[in-house]
Each structure stands twice: as C-alpha cells, then as structure tokens.
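Note that one protein chain of the assembly has been removed; the remaining protein chains are unaltered in position.
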Amino acid sequence: MPPELAQVAQLDHDRTDRRGYPEAVYCQHKSPAQVAAIARELVERGSPTLFTRADAARADAVLSVAPEAFHDAEAGLLAWPPSPPDPSGGLVVVAAAGTSDLPVAREAQLTATYLGRRAELVMDVGVAGLHRVLGRLDLLREASVVVVVAGMDGALPSVVAGLVRAPVVAVPTSVGYGAAFEGLTALLTMLNSCAPGVSVVNIDNGYGAGHLAAQISEGR
Amino acid sequence: MPPELAQVAQLDHDRTDRRGYPEAVYCQHKSPAQVAAIARELVERGSPTLFTRADAARADAVLSVAPEAFHDAEAGLLAWPPSPPDPSGGLVVVAAAGTSDLPVAREAQLTATYLGRRAELVMDVGVAGLHRVLGRLDLLREASVVVVVAGMDGALPSVVAGLVRAPVVAVPTSVGYGAAFEGLTALLTMLNSCAPGVSVVNIDNGYGAGHLAAQISEGR
Amino acid sequence: MPPELAQVAQLDHDRTDRRGYPEAVYCQHKSPAQVAAIARELVERGSPTLFTRADAARADAVLSVAPEAFHDAEAGLLAWPPSPPDPSGGLVVVAAAGTSDLPVAREAQLTATYLGRRAELVMDVGVAGLHRVLGRLDLLREASVVVVVAGMDGALPSVVAGLVRAPVVAVPTSVGYGAAFEGLTALLTMLNSCAPGVSVVNIDNGYGAGHLAAQISEGR
Amino acid sequence: MPPELAQVAQLDHDRTDRRGYPEAVYCQHKSPAQVAAIARELVERGSPTLFTRADAARADAVLSVAPEAFHDAEAGLLAWPPSPPDPSGGLVVVAAAGTSDLPVAREAQLTATYLGRRAELVMDVGVAGLHRVLGRLDLLREASVVVVVAGMDGALPSVVAGLVRAPVVAVPTSVGYGAAFEGLTALLTMLNSCAPGVSVVNIDNGYGAGHLAAQISEGR
Amino acid sequence: MPPELAQVAQLDHDRTDRRGYPEAVYCQHKSPAQVAAIARELVERGSPTLFTRADAARADAVLSVAPEAFHDAEAGLLAWPPSPPDPSGGLVVVAAAGTSDLPVAREAQLTATYLGRRAELVMDVGVAGLHRVLGRLDLLREASVVVVVAGMDGALPSVVAGLVRAPVVAVPTSVGYGAAFEGLTALLTMLNSCAPGVSVVNIDNGYGAGHLAAQISEGR
Amino acid sequence: MPPELAQVAQLDHDRTDRRGYPEAVYCQHKSPAQVAAIARELVERGSPTLFTRADAARADAVLSVAPEAFHDAEAGLLAWPPSPPDPSGGLVVVAAAGTSDLPVAREAQLTATYLGRRAELVMDVGVAGLHRVLGRLDLLREASVVVVVAGMDGALPSVVAGLVRAPVVAVPTSVGYGAAFEGLTALLTMLNSCAPGVSVVNIDNGYGAGHLAAQISEGR
Amino acid sequence: MPPELAQVAQLDHDRTDRRGYPEAVYCQHKSPAQVAAIARELVERGSPTLFTRADAARADAVLSVAPEAFHDAEAGLLAWPPSPPDPSGGLVVVAAAGTSDLPVAREAQLTATYLGRRAELVMDVGVAGLHRVLGRLDLLREASVVVVVAGMDGALPSVVAGLVRAPVVAVPTSVGYGAAFEGLTALLTMLNSCAPGVSVVNIDNGYGAGHLAAQISEGR
Partner (left out) sequence: MPPELAQVAQLDHDRTDRRGYPEAVYCQHKSPAQVAAIARELVERGSPTLFTRADAARADAVLSVAPEAFHDAEAGLLAWPPSPPDPSGGLVVVAAAGTSDLPVAREAQLTATYLGRRAELVMDVGVAGLHRVLGRLDLLREASVVVVVAGMDGALPSVVAGLVRAPVVAVPTSVGYGAAFEGLTALLTMLNSCAPGVSVVNIDNGYGAGHLAAQISEGR
C-alpha cells in the first residue's frame, strides 16, 4: 500500500480527531425540522455540537430535542452538551469596535470557549476613541491570539496589531450603511492592514474566527 | 431684470474673485506643447497659476516659458509666480501615513500654501505605530483643518478625527497592491469613518484637498 | 512625563470639549429597549444628545424616557434637550436636489442646528432646472459652508461649487433605481466633481454632513 | 414564400441601403497590414468608408493605399473619399465638457459629418462654469440632436437636457483619475440623469454617438 | 442685457414649451398622501400629467383626486386627462423580449402615446427564437424609432438594430436572476452593442425611453 | 483495501488515460528558459503536448528544442508532434462573431483538432448581420458541439443556441473597450443566455473551450 | 429560394424537434393566474412541460389545472405528464457539495430525467472532506457528464474534473453569506477552474445545467 493511501485511510479519523472540537451545524439554510432531525441524531450519538446562526425558530427546534442545551440568543448559538470543556491552551481575547458588533464577537468568544479555550470579550474599543483600546492593553497583550471584530471602516485590527505581539484574526461585520456595502469595506480595509500579523475571515464569520483562534492558541 | 439674472451676470466675476486663488492647469491629459501654450498665455496675462500632475516633460514645458516658476518634482507641481502669497487664515496641517503617500501630501501642502495658508507636513504617522501620531498631537490640534493622506487600509483619518477638534479632509492614495484596488479600499474606509468630522476627496487628489483646506481655514 | 503622554491623558476631556457638541446615538442597529436604556442614562447625566436614524419604535423609546425631546419624524431625529443652543458661527445652507432627498437634508440641517449653527434649507434645486438653483444664489452665497444633498446623478454639487466661494459638503443619497445602485452612482459623481472645493461623506449621511458643516462654520 | 422569408432575403440589401452611410472599419484590434488590406478592398470597390480609432501606424496604412483620404489625427479618424456628402437633415451639435474630451467629441462630429449632417462643435462648457454653457444656448437650441461628451463627473448631459428640446446623446469619456474608473463614473451619472431625454452610449464611443445623431437628425 | 441672460430668462418657459409634453410625477419615493396632494394641485392647475411607478396605494391616491384618470396597473402608470393627444410625428414601436418585460415595455408605449405618438407594442420576440422577431420585420421597419426592452442577456437590441434603419433606444430590465444582477448585465450588453444606432437608458426606465422616443419621432 | 483507496491508486493513471489527450503547457507566466526546459523534457519523454499562450519569445523557445513542432502564431499555440491524431468523434464547429475574436477561436479549433476531432471555423457571424449566421446554418447544425466565441455584447451564443440542437460552449473574449470591461460584459451576457443549452468558460479561454468540445464530441 | 431561407423556414420545426425535450415555463416572474393560463393551454395542446421555480402558490396554480402533474416542492419543479420518458443516452450524475445545495441539484436531476436521461444524485461531497467524494468515484466515473453543484467557495468542480473523464457542468449556488455575494464567488471560482473540462451556467440555474447535461449525454 503506497504511503499516500495509508494517509487517506485516516482521513475520517483525523477529522474527528482534530475535532476533540465539537461538530458544527450551520442552521441558516436549514428548516427547523431539518435542524431538529440533525440535533436528534447528534445527541443520540453523543457528539458535542455547536449550532450556529440559529434564529428563534431554529433554536426552539434544537431545544425541543435537547432542552438542556446552552443557548445564547444574541450570538444565535447553541451548544450541546451545555458545559464547555475545561479550558486549556492560551488565552483568546475578542475585541469588538462597537456594540452593534456584539453578536459576531460573542459568537467568536463562545466558539473558542466550546473548543476549549479561556476567552475574554472586550467591547466598544473603536479607533475614534483611542483611550478606550489603550485602557485595555494589559488584557490584549496577555492573549495568545486576538480576534478583532469591526464593521464600518474596519480600522481596529490595524491599530490592535500595532499594539500586541500575538497574531490578530480580523472579522469584518456587516454593520454600517451606504458605502459600507454590508461589510465589504471593512473586509477590504482589514486585508490591507498596514500592520503585519493580521489575517481575515469572511464577513460576520464569528464562528470561523473563534475556531481559528482556538487552533492558534492550542497547546500554548 | 429679475434678481437671478443679475446674479448670473456676476458668475464670471465671482469665480475670478473666489480665486484670489490662482488658476489651476491639470497637465496629465495635455501634451507638453499644449501645456507650454497655456503657460505662455497665463504668464502674459499675469495670472497666478498652479500646474498640477506635471511630469518631467510637462514641467520642462512650463519652465521653458516661465523659467522662474517654482517646481516641486515629487509633487508634480509648479507655481507661477514662484512666491506664494503672504499666509493668512488658520493653520493647515497635512498628515501622511507613509512615505509612499508623500507626493500627494506634498501636493496638498503646496496647494494650500499657494492659496495663502501656512501649511505644515507631518510624515509617517500610520496607525500601526500609534506613538508616532500621538507624538505630533500638539501640532495636529493647532490646525484649523487637517488633511489626512493614506493608502492601503486608509485607517488614519478615523484615528486623527478622534484626536482633534478641527474638520478632517481625507485623501485616499493609490499606494498599496492587491485588494487595495488602486486606492478604492482606502476611499471606502474613509467614507465609513466611525468618527464624525471626516469628509473625503478623490483618490490621489492632493490638489483638491489642499484647495478645500484653504477654503475651510480662510478667515480664521 | 513625556509630552505625548500628557496629551493622551487629555483625550477623553478633549472629546467632551469638542463636543460642546451633543452626544450622538445611532439607533438603527439597536433595539428599542437598548435605545431607551441609553436615553435614560444620558438624560439622567444631563448630556445633550441627538438620536439619529430613529424609526417610530425607536423614537417612542426615546420619548417614553424623555417626552419633552424634540422629534422630527421625517429626518428620523430626536434631540434632548429640545431647544438647540443659541446659534453662533457662520451660516449653514443645506441644498437638496429633489423632494425625495428631504429626509437626509433635514437630518443635516437639524444636526447643524443642534450643534449651534443657523441652518437654512433650500429644496428642489436639481440641475435639470437651472433657474431654480440660480434663483437661490443670494442665500447660497451667504453661507459659510453649503451642504448639497442629491441622489440619482448626483450632479448638483459640481454646479453649486461653481457658483459659491464657500466649501461644499456633498451628501449622496440612495434615491434612484437601477444603475443608481442605492447611492453609489451619486457618490462617485461627487468624488469626481470637476469643481474644486467639494468633499464627500457617506451615502445618506446627513448627520455627518451637518456635523462637519458645523465644524467648518464654527467661529466665523 | 412566407412573408418573413421575403424580408430576410432583403437583409443584406437593407443594410447597404441604410448605409447611404459609409462602412466603418474599427482599427484598434487590427494590424496595420490588415487595415491596409481592408482599405485596399474597400477603395477598389468604391465604398465610402470611415476608419476609426486609427493610431499613427494604422493611419499610415490607410494613407499608403488611399493617400487622398481625409485624416484627423486627434480624432483618430480617416474618411474615404475625403469629401463628406452634402449635408442634409437637422443640425447636430456636439458639446464637450473639457479640452481632454476633444478627441471623442471630434470623432462624433466627424462621423455625423460623413454621414451627411451639418455638425457643430462646442468646447469647454463644463458645469463648474455655467456661464459658458449658457453662453452657447442659441446654438444648442438650434440642434435637432445634441451629443454631450464628458468625463469625470459626467454631469453636463443633465444640465444640457434641461435647457434644450432636442434629444441628448450622452457620451462618457475615460478622462479623469481615481474614482473616475476610466469612464465608469461618468457612464453611471449619465444613465441616472434627472432630466428626461437623455440616452447613453459606451465610454469614448464618439463614433456611435455621431452615427446615432445622424440617424436621429435624418430627414428633419 | 447680455445675450445669455435673455436666454436664461426663457428657461422656465422653454421647459413648459418642450412639454407640450405632460408633467411627470415619479411616485415611488412619495407617500400616497404626497401623491394625492401633488395630483390635486396639478389637476386644479389643469396640467396634463403622467404618474409613473405607482403601486396600488399610490394609484388609489391619484384616483381619489382624479377618478377619471387613465390607469394601467401593469405599467404602474396613470394619466390625466385620460385621453392622450391626437398622435403626430413618426411611429414608435416598442419591442419586448419576454412577457416578464411587459410592465416596462407598456410604460414606454403609454408614455410615448401620452406625449403624442402612435405607439405599437411587439411582444415575446427574444433572440432565442429568431423567427419571431423576423416575423415582425414589417412593423419594425415602419418605425421612426424602436424601443427595445429586454432583461437577462439583453441581446435583442443588437439584433434589432441590425435589421432596421431607425435609431434604437434600448431599455434593460431587472428581469433575470443570479448573474443578471438585477439588470446590470443587460445594461452592459446593450452599451456594447456591436450594431451602431443603439443608445441606452437606465434599468427599467420605460418612462425615459418612451419620452426619448417621442422626442426622436417628433415632427417626422 | 477499502474501495475508495483502490480508486485513488488509479488517479494518476486515469489522468494520463483521459488524456489520450496531449499535455498542455500554459506559457504565459513562464520564462522562455522555463518553457524550453519543459519542452525538452516532454519531447524526450515523447509526450504529445500543446503549448498555449506562447508569444514570439516563448514560441522560439519551443522551436529551439522541437523545430518540427506545429506553430500557429495567431493562436499563440504550438503542438508537438506536429501532426494531430486522426479525427474521431463528432464534428466541432467554432463560430466567431468578429475578426478580432480570431485568435481565441483558432486556439479552440486547434485544441479540438489536436485532441482528435474534426473542427471547422466559421468567421464573422456577429448578430448585427443575421444573414451571415443564417447562411452557415447547415454547417452549424451538423456539429456535435458548437463553440461560440464573441466579445463586446457577447450576444451570439444566445442566437446560435436557438438555431441548433447541439450544446453550445460560449467563450467570451476581451475584445471591446469601455464598458466591455475586458470581457466581463460578454461573460455576463453569456451566463444569462435566454436559450437553454449554453455553458460558459473563462474570458479568452479558447484552449478550455476546445478541450471541452473535444470531450463532449468524443465517441459520437 | 436561396439556401439560408430554406433553413429559416425550418426554424420553428427544428426547435420543436430538438425538444422531443419538453417545453419549460419559468414561473418566478409570472402571477399564479398567468401560470394557470399557460398550464391550461399546454395541457390542452398535449405538450409535455416542465414548470420551474414554482413556489407553493404557482405550484397550486399548475395543479389546479393538471392535478396529475408531478411535483417536487424542494426543487420547485412540476412536470406534465407526470411520467418522464424512458431513459436513453448516457448517465447523468449530479454531485452537490452540501445539503443547502439540494434544491438546485434536484432541479438539475429532475430536468435531465424529464429530458430522457438516467440521472443520479450524489449529496454532501464537499471538498473539506475528500474521503466523501473519493468514496463515490465509481459512480462519478460511470457518468457521461457530471453536473457539479456548489455554493460558498465553489471548489468542488475543480476537484471532480480532476477525477473523471467526462465533461463537468458547474452550477454555482447562492448558498453562503458575506463575501459569497449570493453565488458570485462560487461562479468566479468555477470559471477559473484549474482543471480543463469545466464549463459554467448561471447561479442557481439547475434547469439549465440539467438541460445541457441531457444534450451532452444524448445518443451515448
């Protein structure tokens, strides 16, 4: 058996393995009935699972099957089983520019938490009031990785990356209007950050950022 | 004669008047011969003039007619007569994020100078090194208007507008690569500034920003 | 203590100071309950505040806490306390191309008013009927700054800037259809104005334009 | 033979017929050798022809075959035979916003001329100086159709269409920089003209505008 | 009084004059109450008027004031007085690619009719079934101007312009999905027509096309 | 060994197999030296190869190694060995709208030829002259697959797909100017074809279209 | 009668002929009443018909006229008569990346089925879990044509085309969020596939892909 075949044989196993991490079910394009069916199967199998982008109807679908699940309505996230694993690895800090960015920031924080990290949230540190972000430098510099969440001009990751040593995962949000183009402007700003150490995920992708932050801070 | 007619009759006069400001000749789409012809006519007429976006060939064309003209090669700008008017009005400060933004920043500074303002240039104050912009706060706060020039992520105007009382004129530059899209990203960032008091001109439009800054700081 | 540190220490104070200007609460991404909570806190603190982009539900939330607040439903704006400061500084004129641009124009006018300026509104002066804008030249030329509000082709700022000496703050609106692209076309037109003295704010950003106009006309 | 077949049989004939108009050869994507070959064939056949977008090398190719051809280097246009037909139909007026728009405007004027119209050119009537366009109203109102050529903000067609009764054919040009996006902004502005009676052709398409103007003014 | 002033004095009169054409009220961004108020004023003044983009509520607003007005629900158009002027000038033919393009096509046809032209509608002549458009060649060739309405690939104007002598006014529609981008694709196709004699109006702008067609066919 | 592993083991073999088809070397981003090195290796190995997008320098590089190779300068294509395989499968017809589309059309035709098909080229059948495409219907209807190559408005595939039974592979080209956006408009038009049976490849991708056509017509 | 005329005379017949394929009625822009009327006419005529993009109301409209019609709610498709033709030609395999792509994939499968092919559906074979697609290689390699349906990153067609010999028809879907831009990203990815043998249809165009697949696999 040539070596690459042996490796492919492990594909499935590895994916499960990487996931000590829970499964993730993206609820947005699924009907409540589909969500309930998937939830039932995963709970019966005993697989730890995150349900993301769940509105009220989809959250109810999960809770009808797994009433003990953790539910954060603002983040649109449910977790089963409700208790996250004991935290390990380095600290994840999630910094959000404005209060409107909270749902995405909270999704990132909760995802990192349920993937086994200690994760702190720093709110309302937009660049138009520098004293606010400067006032949180101690915590930001303690982090193994900083997730920075911002809409509108998306300028915060450049500022944060200039202040910390850790890698920065930038999450543009669809907050804004007009030439914010539903997050496109913040996305472009972040991709052009003048500070090294910044990488970017999709608009409003708090789950992806939290997942990546957990990977980066694993084993630190 | 109905009142609006009287006003129209003054159109031409008013435009000249507003211009105590010099004429401006945009050289980029004109041949050296055309530029020389225009320069000759204006010099003969005695009209103070700025020649903008003049490369070496077009600068030579101007200088062949008006060898005494002021010439700044980096800014691509010539001025005739060479001496700017005595400064009046409030201080204009031009802040540039990086050294690559210098040609545009210098064009803005010189334009404001030749429209009669005292104009200072602050270089290399990008947001990835906040201590640099904080180190120039005294000067920035002395300004009647701040012109902020930045490419790449275009984040500097948001930071500056949060630090000063004066209006901020933001100039995106085409500095950058890839998803900078030749200044489009910086332009969009600036339009979405999370700080009030910021307005934006076209990409690389140092002349327009300097002109506007001179208007805003007039009579202060 | 090095000089830049002393300056940072004043950051918060300065921001308050610049604002003799009221606080602004952008209501669009906040729930009525959040708006009411913020309004309560600000009123108790006695901070003059503008509530912008407030629909009926969010306006009711403010009024439930501060029934004496000023409310302009068309502009989606509330102000507390209801009386603007005594006007000072130069005149602000807001010119709108069409009746559909009125909400944005009115938001600009009211913002300038509550930041302490005398602010006049000139309606329905689109470029397809030049006699209308020419008929208002006296008022336009009296202004320290002109805010020009237009959707569709966004051509009005170029025309106005050719007629007045004051700086022009251009506000594109999302009025139009098809290739108006929800204000993008007007935005681009304004950024490419062939007249110097024009700068641009975000689409539909009447608040930003009014704020900037108040800054520009301050102390004139 | 069913009626639509009879019509198809006339296709070729009709096309020739509609063209009392000359053939047009678009030179830009052809080699000088190809251009010469086509020119030779057409001249031998005696077909009146316009050669458009011809740079120096392609113009030489035409002239090597037909030395008597008319050549306008600025418009990049050659015509054979050199004399246009006697003018008939209504007057075509071509109005250009700035001197940089001259090549496109001249292409439109010459095209209309060689399709048999009297065609006048009005230069440098940009909207930032309204007195200039108002000073040419007599001529503009004499036209059966007005071709309006403008780059940058593309605002002129809206102003002209508000001043004349005739249809306006708007031609955006690639003149400008930055957010002019090589004519896209002027194109969008013109498509959103707030004045009825405006239609638009492709960026820099002076030939198309002149052709259309000749069709509209035919038989008036 | 310099000549251009005399001309400006006639601005208003000329606009009215050009309009033997009725006034047009664009209803989409107006409230039913505003529409009713405008309708009342125009009817009292006796001004012939077209109300465009009127949904059921806005149509009712007009009809409450002018119950005798003509109303075409599919085109979203009302006309007062209900009878169009006696037709004059050349024939307008409106050709629509598919049944989904009917509302826009009908708006163009009715606009031309109420501006005083004979206007015929040819439906369902998309380019995927050439025999259909070839079957209507007699009528198409009788027209002084052809308005071609198409969504999706927007290919019909190129085909029609190759078959007729008259100018073609192309109207892209927002019919389609996915990469049709709500009419943008059809718009771009039409701007790049490989047949001369085509000009383009905004997406879904049946009114503008009908108005322009009436101008082009006037006095033929 | 689980079944999917057995399949993976065949990956490499299968790819070679599918290719009875020759290898393809895309020359555009490679230096002449790199191209020569690759050519040497392939010729020594005896692998039939197509070299695509080869300008003069890269063609010389190939010919220096394999002087007997077939070279078509217009298509920028070389083939080694110079003789194509005996044709099998169904007929491929390549139809091009204009002469400027010839390089891409020829690349498609030659690719299909060297992949073992009989491939015919039909030139200059743009939709503005329907009689030309109608005059080639016999050949078009004989094809197993039609490759349609067009720039500018990209309308030809819709027309052809309405006339033939075979699948149509549409190739947009970068021919055009202004709002052609280097092929983007033709691409979008083709994706929105109102005729079923059309699919699209990348702009100027004659190689891909010819390859796909060979696959579709294989074994017919 | 010249040869091209004879061909045109067969246009209508040929189209019917090509269709042994059923008619298709695109329901999305039609009212339920219009759909019912069309259904009635087609059923009375006895024409086999597919109704695509039919929501509940439009499906009811069809069923009210033809209660025996086949209806697949997920695909939004109805077929009359309900039984597809006996399958002929090669096998069509439809592969979908994720469960959210199912409606489009099912529309493609059913279309191919009702055009007379055997069509298999392979679900949930996204590239992030390669073992899944590798596990279905036997079936994929049995196909005459593979339709690949994917949203988000649209990467699946490149992977599949590298594994099979048959042509691949790629269908981008609007599944995703943020920078997925409603399918635009998947569309662009597919157009740039690094594997030859891939062509692309419009976003969410399952009908078009199924139709094309049926054409390609006809007579194999």
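Points worth noting:
Each chain carries a letter (A, B, C, D, E, F and G) given by its place in the written order, and its residues are counted from 1.
The criterion applied here is as follows: a residue touches a chain if its C-beta (ideal position, glycine included) is under 8 Å from a C-beta of that chain, and two chains touch if they have at least 3 such contacts.
Keep in mind that this is a model prediction, so the values were computed, not measured.
Of the candidate positions G:Gly154, G:Pro167 or G:Gly206, contact with the unshown chain belongs to G:Gly154.
Shown as candidates are A:Val65, A:Val169 or A:Ala186; the residue that touches the absent chain is A:Val169.
Take subunit F: the residues that touch the chain left off the picture are 8, 11-12, 15, 28-30, 34, 172, 174, 182-184, 187, 202-205. Although one chain is not drawn, its touching partners on subunit B can still be listed: residues 99-100, 129-131, 134, 175, 177-180.
Although one chain is hidden here, its contacts on subunit G can still be listed: residues 97-98, 126-130, 134, 152-155, 158-159, 161-163, 176, 178-181, 184-186, 188-195.
We take it that only the chains that are shown with their structure count from here on.
If each chain is reduced to the centroid of its CA atoms, subunit B and subunit F end up 51 Å from each other. Subunit F has its Cα centroid 44 Å from the Cα centroid of subunit A. Subunit D has residues 4, 8, 11, 15, 129-131, 134, 162-163, 178-180, 184, 187, 191-192, 202 in contact with two or more other chains.
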